[in-house]
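A short write-up of the structure that comes next.
Here the complex is missing a single protein chain, while all its other protein chains stay put.
Coming up: chain A.
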């Protein structure tokens, strides 16, 4: 559900709509956000691989799976938060969060998240 491509195809069958979406995305989004989006796509892929491994192979060290998967999910939502905070369109919503502070928040959140991830890997 992350990258604009992945879950769109399931919800709509009109390929024209997708191509409009894609074109508008490519043309309107600032490069910074595209950079963040590529990171998001990478995280989604890593999460999907872990999930498939868990379903198809084994979930044996369940805590390790949970740690890895939560790392993906957590990092994804933190990055998505960063994305919406630095998005110029959302500026009026985040009056008190400047882009610099958003990045600092992101860094702090990631550190805390991965502290727990490492603790849980076992």
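Rule of thumb we're sticking to: a contact is a pair of C-beta atoms (placed from the backbone, for glycine too) under 8 Å apart; a residue touches a chain by one contact, two chains touch by 3 or more; residues count from 1.
One rule holds in what follows: contacts and distances are computed from a predicted model.
Q: Out of "AP complex subunit beta", "Glycosyltransferase family 66 protein", "Protein-transporting protein" or "DNA primase large subunit C-terminal domain-containing protein", what name does the UniProt record list for the absent chain?
A: Per the UniProt record, that chain is "Glycosyltransferase family 66 protein".
Q: For chain A, enumerate the residues touching the unshown chain of the complex.
A: Listed in rising order, the touching residues are 1-2, 4, 7-8, 10-12, 17, 20-21, 24-25, 28, 62-63, 66-67, 70, 73-74, 77-78, 80-82, 84-85, 87, 89-90, 93-94, 96-97, 101-102, 104-106, 108-109, 112-113, 116-117, 119-120.
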